[in-house]
Every structure is written in structure tokens, then in C-alpha cells.
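For this depiction, one protein chain was excluded, whereas all remaining protein chains were kept in their positions.
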Amino acid sequence: MSEIKRRDFLKILGLSGAGTGLVGCAQEPAKKLIPYLVQPEEIIPGIPNWYASVCRECPAGCGVHVKVREGRPIKVEGNPDHPVNAGRLCARGQASLQGLYNPDRIASPMRRVAETGEFAPISWEEAEAFLAERIQALRQAGRADRLHFLTDAAAGSSERLFAAWMEALGSPNRLIFESFDLEPLREANRLTFGTAEIPSYELDRADLIVSFGAGFLETWSSPVQYARQFSRSHSFGDGRKGRFIHVSPRRSLTGSNADQWVPIRPASAMLVALAMTRELVADGHAGARGAAIRPLVEPFTPERVAEAAGIEAETVSQLAREFAESPASLALPPGVELADRNATATHVAVNLLNYAAGNVGRTVRFGPNLRRGRPAGVERLQALVTAMNGGAAEIVLVHGVDPIHTLPSAFGLSEALENVGLLVSFASYMDETAARADLILPDHTPLESWGDHSPAVGVHGLQQPTINPVFDSKHTGDVLLSLAARMGGDMAERLAWPNFNSYLQESWQTIHQEFAPSQSFEQFWRAAVSRGGVWREVAAQPVTLSRAVGGVEFDVPTLDGDATTPYTLITYPSPNLYDGRSANRPWLQELPDPVTKIVWNSWIEIHPDAASQLGVQTGDVLTVTSPSGRLDVAAFVHEGVRADTVAIPLGQGHEHFGRWASGRGVNPLSLLPVAKDATTGSPARLATRVALSATGGRSRLVVVQGSDDDQGREIAEVVSLAAALEAEEHAHVAIEREPDALVESAQDADPKSPYRWGMAIDLSSCIGCSACVTACYAENNIPVVGEENCAQGREMAWLRIESYYEHVVEENGHGGGHGEGAVHDESKGSHVVHLPMMCQHCGNAPCEPVCPVYATYHNPEGLNVQVYNRCVGTRYCSNNCPYKVRRFEWFDFEFPYPLNLQLNPDVTVRQKGVMEKCTFCVQRIMSARSDANARGRDVADGEVVPACAQTCPAEAIVFGNLRDSNSRVSKLARSGRAYHVLGELNTRPAVTYLKEVARGHEEG
Amino acid sequence: MPSNRRRALSVGLTGLAGLALIALVFQLQRPHPALSAALVQGDQFSLDPDTLVGWGRGPVQPIFFSHRRHAGVYEMDCLYCHSNADKSAWAAMPPVELCLGCHRVVRAASSEIQKLRGYQERGEAIPWERVYWAYDFVQFNHGRHVRAEVECEECHGKVEEHDVIYKWAPLTMGWCLECHKKPQEDEAKLAAAARNAALFGERGRESHGLYPRSIDSDYGVLSGPIDCAACHY
Amino acid sequence: MATVSPPARTSFGRVSRDIIGALWEPDWRYRVMMLVLIAVLGWAGYAWVYQIKVGMGTAGITHPVMWGVYITNFVFWVGIAHSGTLISAILYLLRSGWRTTINRAAEAMTIFAVMTAGLFPLIHLGRVWYFYFLAPYPNQRLLWPNFRSPLIWDFFAISTYFTISLLFWYSGLIPDLATIRDRMKGLTGRMARFKERAYGLLSLGWQGSDSQWRNYRRAYLYMAAIATPLVLSVHSVVSWDFAMAITPGWHSTIFAPYFVAGAIFSGIAMVITLSVPFRWALGLEDYITEYHYDNMGKLLLLTSLIVGYAYVAEYFMAWYSGDPVEWESFAWRATGDYAGPFAIMMTCNVLIPLLCFSRKIRRNITAIFIISLFVNIGMWYERFVIIVSALAHEFEPAAWGLYKPTWVELSITAGSFAWFLFWFMLFAKTLPAISITEVKESMAEGVWSPGDKKEDS
Partner (left out) sequence: MAARGVVTATFDDIHTVVGAVRSIRQEGCEDLTVFGPIMEHELEEAIGKPPSPVRRYALVGGLIGCISGFALTTWSSFYYPLVVGGKPLASTPAYVVIAFEMTILFAGISALIGMLIHNRMPTVKLHPEHKPDYTDDRFAVRVACEPKRAARVQEVLRSYGPREVRID
């Protein structure tokens, strides 16, 4: 019997209430009532408090609101006021809670015992004294420069503190490390426009986006922000729809949202961009701007480039023409996974394209620039390795990064660490680097700490602790200050802050002056903390073409390997696991990869043609050999990569890191050489070719989606823009005629109820990022079942993203033929439709009448309710559900301490043997209704937002009352694109889907 | 006929045995008081078990606290101590600090108050024995009931007459529904329901007889919802 | 304790002695067999306890195939249960002479098969400890079951079927029990007294007077009359567990007659399978003869043809409807991951029984026994194919999945056979396995008498 109960938190209620471990069986709550000794003023048991903070799962710096119940954060949601994410959050952000409550966190400082080689816990006093003594010794010996400090690329006060500390210490060897950097982009901007900044790409202003591979909807730069903007540009609305062309060898999640995919040969993006620029200039679209760049691009004719890029010359011309003719175009550079040995030049080429089309200042704006730390280049890293090997690195401090896992093993860092005198890790988890450390001083997780982060010019996010530390960890800032104090002397003087919080407040004095000089600092600080930071509009700055661009050499980058290695290797950041830092979060491991739908594993993507040459199928193990290394990984055969290219996601292949990550999958970085961008020295990831051979072995690759072909069942519908416009026109007329009409499914509730809850999902907005899935896990206490059970089909997700490969369906006799004038198929099944599928809360629900005990029924407000305590588990409802959205508790799934502290107390933790499914977040409906009742009115539109809709970065999900003809959901449900999945079954779903719209290159 | 008599006898005996069994089960279900524990000494109040209302029917608490004394004799308002009872889903227990607000002075010497101070000084929470509880799958919102003007004693009994708190009501589903099923008396709510019915009824599926008068939520003809999802989700 | 009652004076007396004589003193083979059955039962019991403790996940059922071997077994055993009442009730009403020697065993089989089948809805429940939620009884929750659910129909149909079959069987036993009681009177010894008393109690004081006979025969006739629609209804209701769902491959109007025919088909096969070793072990070769197998063979053939027709009709409908979902489901059933079970089902249920067209094969006991074994296997697979292959490929292609049973399910399946056989073997040694009264009636009517193979029929 599970020992995890919804009300387990009674145990930690109060200051020292942890003494009662009494848990009865059969879903009885704790038997003791533990009051507070002194009740904190703002806390009322049973009512959540919300605290603003900053998400630190990637450098994007989204603002978050943390929902805290009785002192424990139970949900993270986007901060609606924050300029970066506007209330939205990605799956990794949602899963930050599992970082906080990770049972594999390092519980206390630890020191390696020389005799056994094992770690032993020590006290903070001991640990700090020991470290201070060692550093002091180094300092006194005048070898302070032999202390190296590796940190992440945070842009904030801790960054400044690290710098100040190192400076006070007298060591120049501070090294910023970040897996995915934007240095080539920065440098290209310096070369092209004379400003070494990362501009703001305004996707929402663009009508045509041509991306050369940046994963801007998944990991690149600021994905939540871009997803929102992209959806505004790309989704169908107001009679228009932006067009997106993905020009890249691999169709990533981002690429799967494209209207057209142009699979160019790897490392040829530069040539295509140049050729497009050339065509644009040649056709006179560049106007006066053309003159300056004409000589640069002249040699790159489409014919010449087409050959190198492996596409038709006509395609290049088409791209150029479209780009030129679009009222607002935007070209995006390749992403980090496509950074080759000439990445800067590629970025310059893209800059030229944007410049030639007049996008600079329009869709590419300098001024509100993104701020990122500037990570060290390859040479600096090599120097560190050399220093280590030469014994010149006596003490190495590592904070916030795991270089052993995120640096290609060809660097030899792992071996070099052997020669480090004292390796100190500040990791919160036992990552690969921490596992090698001599001393571990575990840092707080972001949700436990003070901090700040400035993701963009004019945006200062402020982080505050939302819980007392779960384990005996300590903020690294505090540790550094404490070390300084212990070392005394000028060190203590120069770093005289009592704790990091005071340091933080002091460094915010300047921001105070900038933003609100009239307020007292106290007032300003209080407001900033409660808002989650401060921000302001930043004006765009005009830029001009720099002379330096003339000196850029557009050499075709080289790839390692020869004729024996025919496949180019792409190692891309996993949308779920990023660079691997999220690998020990069970929600993210169990979240199907948005493209392949694989969980808990690594794979190599390979084109069917290549697969048939090798004679392999999905699941067959391949040996991948590059000049730098080899590994075995299971093949995933699909058409999302070119036949001459293979792709392996990053993020897996941990040896340590915790129960969910260790020994899982492979780390493809072992295949990469030490390669760098010629100009910036930033690591080049697109640098090698590989050979493949089948081992003959099979590996279990758990693909959770049964089939990606909807068999013409009109489950995921795509229409051409013209058809969508016409349908919208009809709908508009109908709405004009009968403005108050309700949709049919509004009837399916008690006549006396003012509500019939419903949902509308715009498939033309949905990007398939799966943030909703993780939000649903977090909100609804959905258990994680592990790879074994997923392989059997037992994942518990109430909400899943189904991705179907579709062709455009012409409606209303429009256009005549199949796909004519709509989409040019570059490959079969050209259009990917991401379809969020959850309980449809049908009016005529097939699941309901078959339940022998009324455990599921239709409630007066139109919800399809599942009563867990009534359910006996016949599972008939699931058999009769055409949408297959019901999940069954196969076991008493566990939430190992302290993961159980995350459980939402408003949602029952289900016992084994019961059926469950999406409830439309009924707890939120009930709470909104309760609040509205207390105010003596009905629930207003927008007051109930389920977790999925709340977090959706693309704003694709709208929830509300179908009985209110003015509600957003009602209006969407009457849209011309509205349809019900399997509507022919007369299930009368409450969920309305709006058809995906594909915009062909002749439309607009 | 003797065989008939014998048959009647055996049926009767079986019935009796069944009744006895049922009685036994009910007997076992009653709270078993730990009478031997903690007889309070040295207080000027009579703590003779024979005179204490509720003694033996509820658990022995770590501190002897009499609701009769506080809510009855001194007529303290329930919400003074259980201050969240109308705000939150949980009524919750008062913090120790609140007790000491009075008891730093009032009867500070009494043995029970000494215990209270002991908890406070040790920084320990008082592990009150829970009397009223609902299963994990019941989403009971205490505040909503108080706001709906359900009197405390409707569920907790006359605590102002009880020295020892015991589970006064059965807290079974049928018991909850007894109240929920009572006819709605709030005119405003009835009017709202009628309005909605006029608005949605014609377009609804009332003609199918799907939603009769007896199914309702807050907007209808019953005082409380009898919709399962009102409490179970 | 051997039979020491006085030797038979008449042919009637011989019948009594032959049939009662088969009851006494099991030999070592019987005991070993019982021990094996109990061991298998124990193992299956362990598997069930394990499943309850750990969760339904120990079985192979999964999303989207939420029903698997358990429901297959349920339908299989309910099907087996159909021949008994059919033979006793329908053939009784039709006055078929050949039913007399096999109806008792067939009815017993019915009861034990229902007892077995009835376990599976419990075994497959996610929370079996709340099984009583399914029963209609007044409770403090003020809740009643959902009478619209085919599962509640099942609950009613199966419990009614069990009750009526038991009563019908027991009514048929009453005169025979009295016969045994009276046979014991002539014997001495404590065991004989005990048996006299025990069978006396069970026979409820039957004495064979004409007024008793009149009421008895009337009651028996009525029970036969109501049992007939009941038989048809029960398997119809079972088929509605599937047909009432919208699942492609299940949602079909022909399910009720198709399932009823299938049930009778499998039931007859099971009667043959059991009676062959049973007549040999109890020395009742004279009572169950080629004549009976010939007739059962005909019935087997008839029902096989109906079942085969239903298979074809299903495919025709799926194709002719033009519903792509339906057609995909059926096409995949024959060609997809479950093509193996599908082939077994087709071969065993449609092709092999065609051999029964030959009178020679029908009257060859070994041959018909082997055919019946194939039919049993085929009918189990039929249910498996219907349940699993339909669920595996439903409306949402993204939610397609496969199912494979685990050791828990297989152990419990084996246990169900042990459970069934355990009761059957117990029955064979404690109650007259052939209706003494009805054999005598047949003889009196001159329809058939022991040893008659009716070669000329």
C-alpha cells in the first residue's frame, strides 16, 4: 500500500511537526493534527500562497509564480507580467519542482575519504574550514592563480559575486562554461553590424520565417518567448497566417511546425543563405542596401549552391523570391546543433539575408538585446585541461555546470581531472563532475535561493526562496562569502557582506536608481520581490552594415571523416532534457520526445533509405563510429532527417546523476572531435561524419505513440489557407446572424446550470512542445511509471500530444486536387500536426453508461467526472473510450520522499486499481466557483484556467464556459475551422479542435 | 408438524446469530478509549471522569482541553480559535501562541497550562489526536460550509456542552447527503436556477428528461450539491 | 466399500446399480489427480493474491488493451456453461432421446463452468475488495449500481443463470438422490447409514408418489421452459459486453446469435471432451455410446457452421459498410500481430469440425474426442481474438498497442481449469453422473436402453 497521501503534509505542518509518521492504510489521512507553534502571518492552511521568482532551468530566464501550500511549493507557473514568457512555461520549467524535491539531491556537504574513496557527509563548518584552509594555503604560497573556478553563464549578481571573489583572491582563472552558446551569433553581429549583441528576433511581426535550423521552439535562446511570438505569427487568425520554412537537414520539433521543410545538406545553410541573398539583390529587392553586399554574395548562384546543398536550384530561387516578396520576413540562423567550423560566417550570411530583405530594425531589432554570459571558447577550455594535466590547477571549483557530461570527451577533461589537487563541486545533484569531486558543497536549488537573472536588456528577474531548504544545502554565494570571511585579510574586507541576500540587495541599488529612484529602496525591493523583478521597454537602436563584413570568408566548413564515414552526425539538445541537466527528472524522462515519441532513452534518427541500405529497423542497435569515438545506440527510422545525415539527442548517457538518469542512453558527445568555430573559437557541434553498422542486437526503444498515420480518419485535420478563409467567412456570417447561438455541446449540462465547461484547441497554434503534458503531471499528481511500464503502454499521461503526418485536405471543392496550390511536399507526409489529446468530456460519453457503479458520469456542469473512490476497476470505460484517454493505476506508484511533498493536496492520489483521466482540472473549477459563490456571482470567463492551458507557450488551449456565447471558448468553438475528433461517433465532445492551416508558397 | 417447528427454530437462531454478529462489528467500531491514560491532577476544576461530558467517547488528548469550559462557560466564539474555519478548506487548529495569548496569565499555574508552556518552550507542536477526519478522496471544504451558514453544531454537536471532543456525527456519505438533499430555501439561488433553465432549457436537452429537478448543483433546488464531483476529485 | 447391494432383478435395477456403483471408493489415480488439481489451484491462488497485493499491472493487460485473458476466460467458461442447460432444457422440451445419459454431467459442467466463469469478473477487477459495489443493496452511500451497464446485466444474467441452473440440476437430482438413499437402506455399516442420512436430506424426502411426480414434473417442465430463453439471454448478455461498446470489431448486431451459437459449440465440445475419459473411468461405456457422440457430432457441426457463417458475415459487414475504422480493425485482425491466434481460431472452429460431416468420424469416439479438443482450443482463441485484437486497434491510431499475457494470467487460467475439473471430479464420485430416472424413462418409452449404439440410425 502506498504510503504517499495527499495530506501527508500534515506531517510537516508547523515548525517541528515531523515527528508523526503515522499513516494509516486505505487512504486514511494522518491521525494527528499538528498546529503551528506560531502561525506565519500570511499562511492559512488550505489556501495557497504565490511567490514570484525566476526559472533557472535554462538561460532564458522566464519569470515564474510558485504556488506554495503550507510551506511547500507544489506548482510552478509562468509569471503573467513577465516580458519574457508572459505567464507561460515550458516542460523543463514545470519540472523545476522535481529538481527541488529530487530524492537524489546531495543531502549535506560531503568529502571524499581518502582511504575508501567514498564520500562521507560532513558538517558545513568542517567543510568550509577545510576549504578555506586549502585556499588560504594556496594564496599564501602566492599561487592563487592555481585556483580555477568554472561557473555557468548566469547573468546576475551571483555572476558578479563570483568575479569579485576571484578578483579578491587574485586568480584570473574564472571560466564560464555553457553547453549551448550564442557566441557565433554575437560575433557575426559584430562583423555585420558592428555590435556584438544578440538582437531580439520579433517572430510575431514576421509574415514569413525562414529558419536555417534554430530550435527556437525547443531550446534555442528563449524558447517560451519565441513559441508565443511564433504562434502569434504562424497560427491562423484575422484572415491571415504566417508561413514558416524550415531549411535544415533535420526536421526538429521546431521544423515539424513548418509549412515547408527544405532538407539541405548539413553545413550548407551558409551557402543557401548567401544564394538567397544573391537572388534577392539580383532581383533588386534589396534596393540601396544591395550595392554594399552584392560583391560579397555574387559568386553564390543558386545553381552552384544547389549542388552543394543537395536541393534544387529552383527551390533556392523560390525561397529567395518568397523571402523578398513577403511583407515582413525573418531569417533565423542555425541552432547550436548545427554550429559548424565556420558558424560565424553562416550567421553572417543569415544576417546579410535579413539585411538585404530590410528586416533589420523590423523583425530583427537591436536594442532590446538578449543578455547571456559569454562562455569560454575551445582554446580556453583546452588551456584549462592543459593546466590540469600540468599540475597547474591545484584547486578547481565547479558551480552550476557538469563539464564532464557536456563537453566532448575528446577534450580529455575527465582524464585531466585526475591531476587536480582538490576538485570542489557546488552541485546540488551527484552529476558526473560532482562524482569526481573531492569535496561537495551542495548549493540550494533555484526555488530555495535568493538570486537574480537578467535575460535581456531592461529585464531584471528576481528570485526568492519559496521553501525552507529541503536538505542541508547552502547557497554558493553564502559559501563564498563565508570562505572569504574565514580567510580574513583583504579578502574578508572586500567581501564583507554577511550573506548573499545582502550582496544581492546591494547590487540592486543600481537597478533601484534606474527604475524607481523616487521610492525608498525598501519599497522598491518589496515590490520587485513580489513582482518577480523589474523590467521596462527598451527602444530599438538602428544599426548599419559594418565594413568588417567584407572580410568574412565564406569557406565551406569541413567535417571530420572520410569516404568510410558517409553520414553526417547531428547532436542536438533534447527538448526535454536540454544538455542533460534535466535528465534526472522523472517527468521529463517520461515525457515523450516531441518528434520521435520515445521515452527514457537515446536513439539515432536515420532516414528509411539509409536504414534499408543498412538493413535495420527501428530498435536495431547500430554502432556509430566517428574518428573521435564510437558508441552503440538503437536506430529510430523516420523521415525527419536527410538520408545522408543521422541525429542523436544530447542529454542522456549519464553514469551518475541519480536513479532516473544513471546508465540510461548514450552521450553522443563522445563522438565529437575538439572542433571550433574558426572565428569565435566556440565549440562546433556539426563537425564530424560517422560510419554506421548494425550490431545485430535489438534494443528496447519505447515509442509511446502507436501510429503516426491517422489512416484518413480525420483525427488531425489540415486545410489550406484558402479553405480556412472560406470556412471562416461562412462561420462569420453565421455568427453575425445569430450572435448568441451556442454550440451544440453547450446543451450537455443541466439546464439550470450556467456552465457547460469546454475547451478549444487551435491546432494551427499548437507547436507540440509538450509543456502542457508536464504541467498536467504536476497539477494532477500523475505518477511516473518508468521505462518498463511505458514499454507496455502504461504511461499515465492524462494529456498526450499525438503527432500525425498529414496531407492537406482541400475542402469545399477549393483548388480541386489534393494539396494543389497548398503545400509542396518535400517528402511524404509533409505536414506534421500536433494534436493534444485528453478527455473530451463528451456529452454522450461512451465511457459512462458502461460503468457498472457510476464511477464515471456526466455532471450538471457538463464534466465527465471520474469518482476514484467509487471505481472498482473493470476498465470497461477505457475499452469504450474512442479517444483512449483513460489511464489505469496498474500499481501503487511511488513518489519517493521528498517528491511526495510536491503532491497537490487538492487532488486525490489515486490508489492502485482505479481508472483516471483528465478532469479539466476540476479542482480549479471548484475553487473558482467557490470564490465566485462567495462573491455572489457566476464564474467569469478566464477565471478557470486548467494547468495545460495555463502553461501553453503557444496559447493554443482555451478553456471556458460554452454556455456563455461571449466566452473565448464559445467563439472559437463556432469558428469555421472547428471540428470534433471522431465527431461522427456522436460523442458530442466538449473539446473543439480548430483545424491546422497549411500555407503554401503561393498563398498569403 | 415437528419438522416445521424445528425449521422455524433454526431460522430464528440463524437470525439471532446474524444480529449478534452485526452488533459485535458495531461494538468493535466504536472508539476504544484509553481510560487509563492521563487523569488530570491538581487542577481546581473537577476532572472527575463521571462528570465530564464525552469522557471515554473520544480520544485522550495530550492536553486536557474542555470545550465546555471555553465555548460553553466563557462563550468564546468558535472562530476565535479556529480562525480559518470560514476561510479555508481546513478548519485547522489554533497555533500554540494563540492559547498562550490568554494563558500566559490565565491559570498559568495549572498543570495543563504548564504542559502547554512546555510544548512552547521546547518548540514542539502539540500532537492533538484527530477526531474528525475524512478520507483522502473526500474534498471537504470547511470554509464553504461555514460561509453557507451551516451551524457548527450540525456536524460537531454541541461542543459547548462537551468536555471531551468525540466524533459526534457519523460522517458517512449518506449522512452528508441528508443535508445536501434538503430543498433549497435561498430565493436568489432558486431564481438564478429558474433563469438559467429558461435560458438554456430550451436549447438544452431537458426534453429528453436528462436532468430532472432532483439533480442539481448550487444553482438548483437542493441546499447542497449531490453531484459526486462536488466532493470527489 | 464395494457395492454389496442385492443384485439387480430387472433392467431398471441394473441401471440403478450401474450408475450408483460408479460412485464409490475412488482409486489412487483419482486421488493423485485431485492432488495435482489442488496444487495447480494453490498456485493460481497465490498468483491471484500476488496480483491483488501488487496491482493489476502484474497481468499483461495494458493501455489500450484493458481486457485480456481474464475476460477471454470468462467468456470461454460462460460458453462452456451453455451446453448443459441447452441439453437438459432445450432438448428436454424437444424430447430428444439421446440427451438422457449426458444431461446430468452436462448440467454439472454448466454449474461448475459458471462457478469458474464467475470468478473472472472478480479476478479482473482493479479493486476486487470493493466488488460489492456491483451488487444492488441498500447502503449508507445511497448509491445503486448503474443498471445500464452491460456489466450489471452480466451480474444479473450470470447470477440468475447460476441459480436457475443449480436449481434445475438439483431438481433433476432429487429422484436419483432418493434412489441412492433407498439403495443404502439395504446396506450395513456406519458409512451406509451416513450416506443414507446425507442423501436422504439432499433428496428432501422424495418418495415417488404420483402427486409428487405430478408437481415435480410440472415444476421441471416450467424450469426447462424458462431456462431455455435464459440460456439464450445469458450469452446474448455476455456478447453485449462487447456489442454495446462502440469499439470497432465489437460493435455488431450479430454478436448475440453469434455468441450463443459459439457458446453451444464450445459447450458441446467440452461435453465430448469430458465425457470420453469419464465414461471410461466410471465404466459407463454402455450408457454413453456412439449413438450419443453421433448426435453430439451433428450438433457440433451445426453450430460450427453457424459460427463460421458469423465469422464470414462479420467480415462481409466490415467490408460492405465502407467504414474504414471497422475494416482496418478486421483486416488487421487477420493479418496483424494477432494473425496467429486468428489462424488457430479459423482452423479449429471452422475447418476441423467439417470432418463431422462424415458419419464414420462422428461415430469414432477417438476422432470426435480429438476434434472436440481442437474446438475447445479454437473457441478460447476466438474470444481472445475478439477481445484483444479489437482493443489493440481502435479509433485513435496514436493509441494503438499490443498485449501479451503474463505468468500471473496464465497461472490463473490454468487454475481455472483445475478449479473446474476439481468440482467435476468431486461430482463424479458423489452424485449420479447419469440421470438414473431419465435412463429408466427412456427405457420405458423404448427410445433407448443401455448398450444401444443405434447403428442403424
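Note that the chains are named A, B and C in the order they appear, and that numbering of residues resets to 1 at the start of each chain.
Here is the rule we use: a residue touches a chain if its C-beta (ideal position, glycine included) is under 8 Å from a C-beta of that chain, and two chains touch if they have at least 3 such contacts.
What you are looking at is a predicted structure, and each value in this text was computed from that prediction instead of being measured.
Visitor: Where the complex has a chain not shown, which of A:Gly843, A:Gly913 or A:Gly1000 is the residue touching it?
Guide: If we include the chain that is not displayed, A:Gly843 is the one touching it.
Visitor: Touching the left-out chain: which of C:Gly84, C:Pro121 or C:Gly200?
Guide: C:Gly200
Visitor: Which residue from C:Gly42, C:Pro136 or C:Gly283 sits in contact with the chain not drawn here?
Guide: Checking each option in C:Gly42, C:Pro136 or C:Gly283, the one touching the absent chain turns out to be C:Pro136.
Visitor: Using the document's definition of touch, tell me which of C:His63, C:Arg104, C:His124 or C:Arg183 contacts the absent chain.
Guide: C:Arg183
Visitor: Would you indicate which residue among C:Phe156, C:Tyr309, C:Trp327 or C:Phe369 is in contact with the undisplayed chain?
Guide: Of these options, the touching residue for the absent chain is C:Phe156.
Visitor: Considering the entire assembly, which residues of subunit C contact the chain that has been omitted?
Guide: These residues touch the chain not displayed: 8-13, 16, 136, 142-148, 152-153, 156-157, 159-160, 163-164, 167-168, 171, 175, 178-179, 181-183, 185-186, 200-201, 204-219, 222-223, 226-227, 229-230, 233, 237, 240, 436-437, 440-441, 444-445.
Visitor: If you put the missing chain back, which residues of subunit A would it touch?
Guide: 748, 842-849, 851, 854, 856-858, 988
Keep in mind that, in the parts below, only the chains that are shown with their structure count from here on.
Visitor: So how far apart, in whole Å, are subunit A and subunit C when each is placed at the average of its C-alpha atoms?
Guide: So the centroids are 58 Å from each other.
Visitor: Calculate how many whole Å lie between the centre of subunit B and the centre of subunit C, each centre taken as the average of the chain's C-alpha atoms.
Guide: So the centroids are 52 Å from each other.
Visitor: Taking the mean of the C-alpha atoms as each chain's centre, how many Å separate subunit A from subunit B?
Guide: 47
Visitor: So which stretches of subunit A touch two or more other chains?
Guide: 854, 870
Visitor: Can you list the residues of subunit C that touch 2 or more other chains?
Guide: 143
Visitor: Can you check the complex and tell me which residues of subunit A touch subunit B?
Guide: Touch list, subunit A to subunit B: 5-7, 13-17, 19-20, 27-39, 44-47, 742, 746-754, 854, 857, 859-861, 863, 865, 867-870, 906-909, 919, 922-923, 926, 929-930, 933-934, 936, 963.
Visitor: Give the list of subunit A residues in touch with subunit C in this complex.
Guide: It is residues 705-713, 715, 789, 792-795, 800, 802-804, 835, 837, 846, 849-854, 870-876, 878-880, 882-884, 886-892, 911-915, 982, 985 of subunit A that touch subunit C.
Visitor: Could you list, by residue number, the parts of subunit B that touch subunit A in their complex?
Guide: By the definition above, subunit B touches subunit A via 84, 87-90, 92-98, 119-120, 123-130, 133-139, 141-144, 147, 188, 192-194, 196-197, 200-201, 203-206, 211, 215-221, 225, 227-230, 232-233.
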